[in-house]
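Every protein chain of the complex appears in place save one, which is left out.
Take a look at subunit A:
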């Protein structure tokens, strides 16, 4: 049992498998720099652009934003389903939304500054809910 557990942990980490609770234990393992890249979902509504964020900050809802990266590779029906679900979590009525853009944003923190500065923003995907 002891050896089996230890070997399973070592093997999972070696092959970098992620099937929770089997995990590679990559906690803060990448070197951070002064540049961050993030994905944002922006809804074009009748009242202007709104960043789509789950209103409820509980982990099981807020961390769904990690799946933004899956949108580009998803089938059109699946994309629409996911985007509509995120609009619902953000409390935005899909009927008021013309389209939802997935945007890739690069930000940097200049030396001595305490506010991150947006360096570039590009639209990765456009979805009609």
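Throughout what follows, a residue touches a chain if its C-beta (ideal position, glycine included) is under 8 Å from a C-beta of that chain, and two chains touch if they have at least 3 such contacts; residues count from 1.
Note that contacts and distances are computed from a predicted model.
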Given the choices "ABC transmembrane type-1 domain-containing protein", "Phosphite transport system permease protein HtxC", "HTTM domain-containing protein" or "Sugar ABC transporter ATP-binding protein", state the protein name listed in UniProt for the chain not shown. "HTTM domain-containing protein"
Go through subunit A and note every residue touching the omitted chain. 1-2, 5-6, 9-10, 13, 18-21, 23-34, 36, 56, 58-61, 63-64, 66-67, 70, 78, 81-82, 84-86, 88-89, 109, 114
